[in-house]
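Can you read through this structure? Questions will come right after.
As you look at this complex, bear in mind that one protein chain is not there, while each of the others sits in place.
Going by the order they are written in, the chains are A, B and C; count residues from 1 in each one.
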């Protein structure tokens, strides 16, 4: 049983990564593979949708940090949405909230971006 | 920490018992106390709202059976709503579904009754 | 937990000890649910297993351990290739005589007590049930759920 899936949606300069399941060690390969597909300067914004993620552990945080490192190298912005208050707190503790803005839901996360695009 | 609450609403011949928490041994006294308040021939219909009940064990089933025994003695009808598919199956196994009709939600359970009342 | 057709996956064992106090059976249920998910058991069958596990724990607390709060109920979970097995141990003498099938109408007419559904539920919810006495651990109720054939990946 694989308990992590990721679904990538590309829309111009915006890539949305919808995750489902537990963001832990076992998620690494799938998430990296998905990010590889949008790790190009053409993609300016990455939106991580956590609304279907129930559990994130320190290994999951490390995957996000690796992704952020790569994104910064190509001037990509990463946004997040759907984190529970508990994991918003953890993002804050680790310092990720300084670099990854959090929105309540996917619509809010995409709103400003689509305005830019238009 | 008390993990079972019951809220009684009386409306003419209809009594609604909204339960919240686990329907187990520890629920017995509270549920019986609530039923005592509507165990009169004036109340013709009892609606048990299980939508906020997550766990029912065999002791909880026994409490419902005791209540049904008393209700039958005074010609009260008992209806239920909000049981999960799992507990609908258990009600069916035990035979309770022959005596207690189940509705998806409280509104559906009350609908026919209010028509009768009017 | 993805299995390949060739790989022989090892047995996984989880062990839990809870006090004979009502409410603590939920810990045993949650562990059953988690293992059912790891084993790929579908949600409805997982709930069946959880209810059966809770009832076996409650019987172990009540009839086996006589509600002594310092006597534990021991639960062993075995995740094997084709089954998830849960053994619930208590320190009593075990079931002397299999109880007759409960009949709701006898209870509604007060011929029988309203209680007495535990074993009936257990037997109807899992694929196989065994009751036994182990010299080392006391009385055991063994619940067995069959797993679907491993997906080939």
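General observations
Methods note: contacts are C-beta pairs under 8 Å (C-beta built on N, C-alpha and C of every residue); 3 or more make two chains touch, one makes a residue touch a chain.
Not measured: the values here are computed from a predicted model.
The chain omitted from view is touched by exactly one of C:42, C:69 or C:99, namely C:69. The omitted chain makes contact with just one of the residues C:38, C:95 or C:129: C:38. Although one chain is not drawn, its touching partners on subunit A can still be listed: residues 3, 22, 24-26, 55, 57-59, 61-63, 65-66, 68-69, 72, 84-86, 90, 93-96, 98-99.
If you put the missing chain back, the residues of subunit C touching it would be 1, 10, 12-19, 21, 23-24, 26-27, 30-31, 33-35, 38, 69-70, 72.
By our rule, only the chains that are shown with their structure count from here on.
Distance between chain centres (mean CA atoms), subunit B to subunit C: 28 Å. Taking each chain's centre as the mean of its C-alpha atoms, subunit A lies 40 Å from subunit C.
Mean C-alpha positions place subunit A and subunit B at a centre distance of 45 Å.
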